[in-house]
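The other protein chains are all here in position, but one chain of the complex has been omitted.
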Amino acid sequence: MFQRILIANRGEIALRILRACRELGIGAVAVYSDADRAAPHVLESDEAYRLGPAPAVDSYLRGDLILDIARRSGADAIHPGYGFLSENAAFAQACEQSGIKFIGPPSSAMRALGSKTLARQAADRAGMPRTPGSVHGLASLDEARSVAASIGYPVMLKAAAGGGGKGMRAVSRPEDLPSAFDSARSEAERAFGSGEVYLEKLIERPRHVEIQILADEHGHCVSLGERECSVQRRHQKVIEEAPSAVVGPDLRRRMGEAAVRLALTAGYTNAGTVEFLLDEDQNFYFLEVNTRLQVEHPVTELVTGLDLVHLQIRIAQGEPLPFTQQDIHLRGHAMECRIYAEDPDNGFLPSPGRITRLLQPGGPGIREDCGIYEGWVVPMDYDPMLSKLIAYAPTRELAIARLLRALDEYVIGGIRSNLGLFRRLLRDPDFRAARIDTGYLDRLLAQPAPLHPSSAAPDNAAAIAAAVFEAMKPSAAPSASVAPASAWKSAARREATGGAPRA
Amino acid sequence: MFQRILIANRGEIALRILRACRELGIGAVAVYSDADRAAPHVLESDEAYRLGPAPAVDSYLRGDLILDIARRSGADAIHPGYGFLSENAAFAQACEQSGIKFIGPPSSAMRALGSKTLARQAADRAGMPRTPGSVHGLASLDEARSVAASIGYPVMLKAAAGGGGKGMRAVSRPEDLPSAFDSARSEAERAFGSGEVYLEKLIERPRHVEIQILADEHGHCVSLGERECSVQRRHQKVIEEAPSAVVGPDLRRRMGEAAVRLALTAGYTNAGTVEFLLDEDQNFYFLEVNTRLQVEHPVTELVTGLDLVHLQIRIAQGEPLPFTQQDIHLRGHAMECRIYAEDPDNGFLPSPGRITRLLQPGGPGIREDCGIYEGWVVPMDYDPMLSKLIAYAPTRELAIARLLRALDEYVIGGIRSNLGLFRRLLRDPDFRAARIDTGYLDRLLAQPAPLHPSSAAPDNAAAIAAAVFEAMKPSAAPSASVAPASAWKSAARREATGGAPRA
Amino acid sequence: MKLEIEIGGQTREVAIEAGEAPGLWRALIDGEAVEADARLLRPGVLSLLIDGCSHRVVLDADSADPTLHLGARRIPYTVEDPRSLRFRRRHAGAEGPAVIKASMPGRVARVLVEKGQAVAAHQGVVVIEAMKMQNELKSPKEGRVADLRVAPGDTVASGDVLAVIE
Partner (left out) sequence: MKLEIEIGGQTREVAIEAGEAPGLWRALIDGEAVEADARLLRPGVLSLLIDGCSHRVVLDADSADPTLHLGARRIPYTVEDPRSLRFRRRHAGAEGPAVIKASMPGRVARVLVEKGQAVAAHQGVVVIEAMKMQNELKSPKEGRVADLRVAPGDTVASGDVLAVIE
């Protein structure tokens, strides 16, 4: 049993891991940058230590400092969360060498699956369908030409070390290949320090469907069903849900078995996600492996009834999985909105700053994994995620209705947020009918936003509210009577009758 | 489909029903007393109308005003919540006569099951086990003597119209019967306007286990498993959970079938609860029927994955149940704490007033059905429930751990609350081992509270925090240096090293 | 700033001053030097770090004696400037007539005595009602009702003086 876990992260995920530690009776050690001294994960921790200045390279990416704090605070284990050091095999290895358990797969498995070309080779060994194309970095433009010709256009160039869409180019004609090859390589070199790129067949209108797996250190591995994450903007997921509206039991079983095979082949342990593209004919193609907990893990938790962070910790402690594949039953539907500090009305520009007002939703079927509070200053140094709003309901339709209800309760003031984007998205007929693919959101955003049902004629309420706020200001002058007595008569009569419901 | 539902209630349950209306696209009409103008259920409603002064008899019990507002606001239906008018058959009948749907059973079924003696007769017709004793009001002390002699002491005298422990007397010896009979009768007369009392055999150390049922208006009825509500203080439930730690599949099935039989016999529709006592040998005895939604319904929702208020509304709209008994599967464990404005350290005295600080828990597995906000003034006119904190987890042990985690995140300032009671209860070895019965909590409270693990020696942190708050006061004088330079040396050196984890 | 803090049944002598950087404080607590890093997140909510240990402290300042919520613990305390009048008054000890105070906020349901009336020890004086519960306040001693400050229907706050018994 771990005594103390250091959480090498910030924001909602640090808080979420911290809560799991509390629930398991394990001490939670937080680390923070100068921008995060007043962050919720520091407030709720058992111990908290400063890392350094705000920029991530000086703080949350400083593996050396983090390991040092782990040693000095007596932590047995480090949970990396997602992002930052979570997929850094060198850091995982440094933990292993320090005798501090890295809560995640062994560094060897991270290396074997972290590169997309190595992962494609592993997929072949596991007998898993993948997109046609190369499984090694392209040595030259000539090799790129010949691979592209053999699989047929359109093709995708991708960085082997890639992520977030960097070093990625779609190429539809042979004559566009040379410049795409050069720019993908140099972009990958700049972003990841490796210019290795490979080529694969472009799948048209694919869905992004991924399988959550859990593997213990005793050779047991299970899949926990799929998540559909096709609603993306610039390769960033925006809404995730489980199950997928188009995945039936047979497809789920086949994708799950493929994912488990890959994990076992690669010596994978702990939680991981195998991402697939699903084409319009329900063929699935291996995309990549995320060797960590994912942002969207709560939707899987809600439909399986399990707690993935508890299980990550137990697996890292050497415990066998407490269930087998047959014990996993999916029930109901879960959907997650990633609430960001960005302005959808202004090109999705980031919106860091002080949260001056915060009204948060609650009640049945609503879970919020949140990293903010009223008064918190959202730093400009990290990604713009504020919170994850997650709904669970018996059906997809009710999960959507519940999210809309919760979004209507939600107010974030002082900064801009993308709450309005979700209100639009969740009312879109295509989304409601699950007619989505990875290009869906970009197409939607290219259309003008429909007017809010009641915003066409801004009613009296808004103007009166503005006037009341003005009149309540301490500086407001005592008002003289502004209306002849007669104008108020009917209102006074109405009031005298009591409740005064409308006729 | 209803257009508009009037919610004839306040507090967390009004908000909970309002959220269901939103999710189903139905307008929510709130009503409020003068004490509740700023209440959350008014804030979040679509329409809100004043009822009258604060006392319940002038507001939430004014069925005439409520029906009038329903008519004038165009409401199709009234949801009564729990308490207030929810079990008032005359009000249900008035709704029926006004053509406004009462979301609950027909008034005839409420009458047939509302009196405890009539309900005992119905139980006999349904072939349901009940405690030995009378099924009619006792006409005289002589009749009481002869019933008691035939079933054997100890016995319970109970008011037929009873509730909340009023008009209830345990009698262990024949010589105590006369005075108990007189006092039970007069107490019942005062409390309920009916002195009807009956006698039943007293069950020793019973558990309170109840079955949730749902019946549509087409003759279908299902049971949704049990709730264990044995943790009670003065006959008021304090913690509820589902499933019960001692109810296995066979007992659950038998209790469920008995409850369904009773509902069908009585022409019952909508949601209801059949309460049982469970003795140490796993015999169950019919206790009474609650002909409404119950406070503790969320624990059933969490383990079944259903939404009972949605289903209540759909049933009231005439829809058939969307599932059969075989579709109901229980998963995991749910537990609810009733957070009250009362002071456990001071005889559980009520503590109305302004909530000056409020920090609420969140995250995985936590649901809060809440009727308060920071700044809200808890009125002195209604019951002291502030909120329901509910945890869901794969096991009972983890549900307890999760509740404790959430309770540690919870701060209510300005008024007293019973949060500390739950922190004690959930750590009690007997509770953790589920060695509970309806007398458990009173026995626990008779013992001195164990010291908080770290409160024996109040550490420096509290004193320093108090000093910091004092020093931050605007009135605090600019401080002169208070210590010789040497005293700070080691601290300054420690700080210079940066993060300064403890050795 | 030197303070005497009664907390958890003990009296601590605390001297405190602001440190070099905002949020840092240096304290001497019963002579022991302690460094604290304290950030006010919003009014009344403090994140306190002492030697790496993290404490969430919430101030509940409305009652006569303020209370801290330190994590899950509720800790009433008093802070005294040793030179203050109130400090000296408290520590002088109080003698005199018995005062009956409201034990909870509520409404006066019944007044059981009249001004000037003789009362026995433990005799009921006033009944307060709140949240469907009644609470009868009793005379702590035998005596006479010297003052009666409430009437049925009055709203009272916790600690309000209801009557004085001489």
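Each chain gets a letter, A, B and C, in the order it is written, and its residues are counted from 1.
Everything that follows uses one rule, which is that contacts are C-beta pairs under 8 Å (C-beta built on N, C-alpha and C of every residue); 3 or more make two chains touch, one makes a residue touch a chain.
Just so it is clear, the structure is predicted and the values come from calculations on it, not from any experiment.
Asks: Specify the shown partners of the omitted chain in the complete complex.
Replies: A, B
Asks: If the hidden chain were put back, which of B:Tyr153, B:Phe192, B:Phe323 or B:Tyr373 would touch it?
Replies: That would be B:Tyr373, which touches the missing chain.
Asks: Using the document's contact rule, name the residues of chain B that touch the chain not shown here.
Replies: On the side of chain B, residues 30, 37-38, 42-49, 73, 373-376 touch the unshown chain.
Asks: What does the interface between chain A and the hidden chain look like in terms of residue numbers?
Replies: Listed in rising order, the touching residues are 341-343, 346, 349-354, 356-357, 359, 380-384, 407-408, 411, 413-414, 419-420, 423, 452, 454-455, 458, 460-472, 476-477, 479-483, 487-488, 490-491, 494-495, 500-502.
The criterion applied here is as follows: only the chains that are shown with their structure count from here on.
Asks: Mapping chain-to-chain touches, which pattern fits: line, ring, star, complete or other?
Replies: Per interface graph, the chains form a complete graph.
Asks: Among the chain pairs here, which one is joined by the most contacts?
Replies: Result of the pairwise contact count: B-C comes out on top.
Asks: Any idea how many Å lie between the Cα centroids of chain A and chain C?
Replies: 47
Asks: Indicate the whole-number Å distance between the mean C-alpha point of chain B and the mean C-alpha point of chain C.
Replies: 31
Asks: Using Cα averages as centroids, what's the distance between chain A and chain B in whole Å?
Replies: 36
Asks: Could you list which residues of chain A touch at least two other chains?
Replies: 44, 47, 49, 73, in rising order.
Asks: Going through chain C residue by residue, note those that touch at least 2 other chains and give them in order.
Replies: 52-53, in rising order.
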